[in-house]
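First the structure, in the form of structure tokens, and then the observations on it.
Every protein chain of the complex appears in place save one, which is left out.
The block that comes next holds subunit A.
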Amino acid sequence: MFKKVLIANRGEIARRIIRTCHKLGIQTVAVYSEADANSLHVKEATESYCIGKPPVSHSYLNIDAILDVAKQSDAEAIHPGYGLLSENARFARRIEEAGLIFIGPTANVIQAMGSKIEARKTMEQAGVPIVQGVNEPIADADEAATIAQEIGYPVMLKASAGGGGIGMQLVNNEEELRKAFEGNQKRAQSFFGDGTMFIEKFIAQPHHVEVQVLADKHGNVIPVFERECSIQRRNQKVVEEAPSPFITEETRQKMLDAAVNAAKHIGYTNAGTIEFLVDCDQNFYFLEMNTRLQVEHPVTEEITGMDLVEQQLRVAYGEILAFSREDIVRKGHAIEVRIYAENPVSFFPSPGKITKLELPQGEGIRHEVAVQNGSDVTPFYDPMIGKLIAFAPTRRQACIKLADALRNYVVEGIDTNIPMLLETVTHPQFLLGITTTKFVEEYYLPSVTTAGK
């Protein structure tokens, strides 16, 4: 096994990776920006190195600085976490060229899945169902209008390089499409350096269900069940659970098979996630592949007892996956909520100093947090300050446990979305398992705006 691993990330995920490394006897190297000098991941790593100023472009996205630290510290491998450089093919390639190991798939695979248009083509070849749409870039609003006419409104306008909902918009008619095209193209160009746009048919009342896969370097691909991540705000996930309360066992097996085919077809290695949209008739369609560890990986760990970071390290080192699909037993139900430093109604960020933090404890309650009493939540990074995971034998029990924990979760000094999370996990629709991606707009927001009047 590796002796020393560098973690090119920050916050809760850096701490999560450090924990497993130390469990396996692996030394850890943390990198951090000037804004994170007092962060927990910096203290917990075996060694820590400052790599630059607070903005990510000067620190956590600075490939040269990170590789310098890797060399200086004799790290053998780099774990990218999620976000930041985790799906950056150039970063993976530079690591490969430096003779180090990138804990993730190869640079070529990252590149192939990074373009949503390319990913659509590849998945179609692999026999994975894709949403009706175009597999070629759309040049301008006129061409977009012609294509949308053929597909039929409403359609989703999407950026090929997009992520986090940026460059993506639902349009109901030609006027909206023409209005939306240029703005989204510009935004995608500015955020991702790539303004390539395409169009897909809009799936009504969709569920977002994703399949976790593990793949070693010896051709073995094993699915580790699914996660339902339908509750979203601003197209970003807020509540995730496993198993999905919506899909049937038949659909589940079909989705797991499709995910394995997809991963094998592209020569995938390490942990990855294939996201699908599932319509009300249990038809599923490929959405995108995330070529990294997911934020919501703990719910899979809770229902399977598996340590996904450990498996990532093992397959990156070259080990053969030590179990088969049938060996993985699913037990109970896990739900994760993301705690964001943001206003619970407007969802606007709320940076500031945490003056008090109390984490509820109890059986089946798990925390992954980035902060402690006195931590500064700076405006430079993602607003997620922690994750709370509840595990219980049934979904209903997990909901109750999670609600109890949220009532006892104390964060003072900044706004958080905890009131919104509590409202969500106690909502009758949520308790019924009816969690489409429109949940926040249809159930949560109307209830808070009415209550405020």
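Throughout what follows, contacts are C-beta pairs under 8 Å (C-beta built on N, C-alpha and C of every residue); 3 or more make two chains touch, one makes a residue touch a chain; residues count from 1.
Going forward, contacts and distances are computed from a predicted model.
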Chain not present in the shown complex, as UniProt names it (candidates "Glucose-6-phosphate 1-dehydrogenase", "Peptide/nickel transport system permease protein", "Multidrug ABC transporter ATP-binding protein" or "Acetyl-CoA carboxylase biotin carboxyl carrier protein subunit"): "Acetyl-CoA carboxylase biotin carboxyl carrier protein subunit"
Residue in contact with the excluded chain [from A:P80, A:P223, A:P344 or A:P383]: A:P383
Residue among A:G164, A:G318 or A:G362 touching the omitted chain: A:G164
Per the touch definition above, residue among A:G267, A:G332 or A:P349 touching the missing chain: A:P349
Residue among A:I66, A:A341 or A:V371 that touches the chain left out of view: A:A341
Where the unshown chain meets subunit A, residue by residue: 55, 164, 234, 341-342, 348-351, 378-383
